[in-house]
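Worksheet for the structure shown next.
The complex appears here minus one protein chain, its other protein chains still in place.
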Amino acid sequence: MLLHTLYLVAIVAEAMTAALAAGRRSMDWVGVCLLGAVTALGGGSVRDVLFGHHPLSWVSHPEYLVITAGAALMTIAVARIMHRLRSVFLVLDAIGLVVFTVIGCNVALDLGLPTVDVIVSGMITGCVGGVLRDVLCNDVPLLFRSELYASVSVVAGGLYVGGLSAGLPHDLVTAGAMAAGLVLRLLAIVRGWNMPKFVYAEDLH
Amino acid sequence: MLLHTLYLVAIVAEAMTAALAAGRRSMDWVGVCLLGAVTALGGGSVRDVLFGHHPLSWVSHPEYLVITAGAALMTIAVARIMHRLRSVFLVLDAIGLVVFTVIGCNVALDLGLPTVDVIVSGMITGCVGGVLRDVLCNDVPLLFRSELYASVSVVAGGLYVGGLSAGLPHDLVTAGAMAAGLVLRLLAIVRGWNMPKFVYAEDLH
Partner (left out) sequence: MLLHTLYLVAIVAEAMTAALAAGRRSMDWVGVCLLGAVTALGGGSVRDVLFGHHPLSWVSHPEYLVITAGAALMTIAVARIMHRLRSVFLVLDAIGLVVFTVIGCNVALDLGLPTVDVIVSGMITGCVGGVLRDVLCNDVPLLFRSELYASVSVVAGGLYVGGLSAGLPHDLVTAGAMAAGLVLRLLAIVRGWNMPKFVYAEDLH
C-alpha cells in the first residue's frame, strides 16, 4: 500500500522534472507530455520488455499514462515556482529512485531470477527512465557522467536482497533498504559526492 | 485490402524520406538502408515489443525489410528530383501517419486492451519510427518540437475508437477517422499550425 502510494508520488515527480527538461529544450506541449510519460514509466517498461514480463504496468493501468502526461502538462503552469521547490523535487526524485529500485527487485524476485538479475532489475527500473529522457533530449545520459545514482540503486537493491535472504521481516527489509538508499543519495547530493571519472584522451591513432 | 496497400505505400514513403535524412548526414549506403528500414518499421516494432505481440510484422513478412531497405537505396538514385516531389512526400507521410495509426489501434483492439492503450498504440505505431530516425541522426526528435503530428494521431485514433464503440460500420469509421486525420495534418502543414511551446530557461540553481 505505502509502496504503491510512494510509486504514484514518484512517477508524478519524475514526469514533472522531465517536463522541465523538455522546457529547457523549448519542446511543445506534446513533447512535454511524451517526455514526462516516457521518463516516469520508461524504466519499468524496459525492465519488463527485457524480462518478457507482460503486460507492462501502464498497459494494464493506463491511468499511469494519464497521470504522468497530466503531471507533465501541469508543470507548464507551475514552472515559475518550480525552482523554489528544487530541494523538494530532489528529495522526491531520491524517493523515486529507491521506490523504483525495490519494485524492480520485487518483479525479478517474483520471476525467480538469480541475485545479480534482481539487483540489475532494480537498477534498470530506477535509472533507465532518466537515460531515455537524456537520449531523447540529445544529451549524454547524466547517469553515465555524474553523481551517485545507479550506485545508490545497487546499494539499496543489494541491501534489500541481502536482508530478504537473511530471513528478516519483509516490511523491515523494505523500509531499511529504502531508508539507506535515500540517506546515501541525499548525502551524495549535499556533500557533492561523485564517482571517480575515467578520462581517456589518448587519441593517438 | 486497401489498408494493406496504403500500408505498403506508407512504409516506402517513410523509408524514402528517412533516406534523405541519412543523406543530409552523409551516411553511407548501409546507413541509408538501415535508417530507412528502422524508420518505416520501427513504430510497429516498438508497439509489438511493448505489448508482447509476437511475431513482429517484418519477422513474419521479411519482404517488408527488403522493400524498405530497397526503397531507401533507390532514393539515392532519385534524390535529385526529390525536392520537386516535396509536396507529394508530405501527403504520403500524412497518409502514412493515419494508416499506421489505424493499424496500431487495430492491434490493440485485437489484444482487448483498454481505450487509452488503443489510442496510445495508434500513436506509437504512427510516430515512433520518426523518433528512432531522429535519435539515430543525433537530433532531438521532431515529434517533440513541432507541428501537429502526435496530436493528429491521437485525434484520428480517438475518432476511430469512438466510432467503433458507437456501433458505426467498420469501413465508414476507418475511412472517416483517416480522412479527418489527413485533413487535420495537411491543414496543419499548409497553415503552419503548431502546438504551443514550453520554454523554461529558469536555470537559477
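Per-chain numbering from 1; labels A and B assigned in written order.
In this text, a residue touches a chain if its C-beta (ideal position, glycine included) is under 8 Å from a C-beta of that chain, and two chains touch if they have at least 3 such contacts.
Quick caveat, the model's predicted, so the values are computed rather than measured.
The hidden chain makes contact, of the residues B:V32, B:I124 or B:L143, with B:V32. When the whole complex is considered, the residue among A:P141, A:G162 or A:G176 that touches the unshown chain is A:P141. Across the interface with the omitted chain, chain A contributes residues 49-52, 113-117, 120, 131, 135, 138-141, 143-146, 149-151, 194-205. On the side of chain B, the interface with the absent chain consists of residues 19-20, 22-32, 34-35, 45, 49, 52, 54-56, 59, 62-63, 65-66, 76, 79-80, 82-83, 86, 135-138, using the contact rule stated above.
One rule holds in what follows: only the chains that are shown with their structure count from here on.
Between the Cα centres of chain A and chain B there is a gap of 29 Å.
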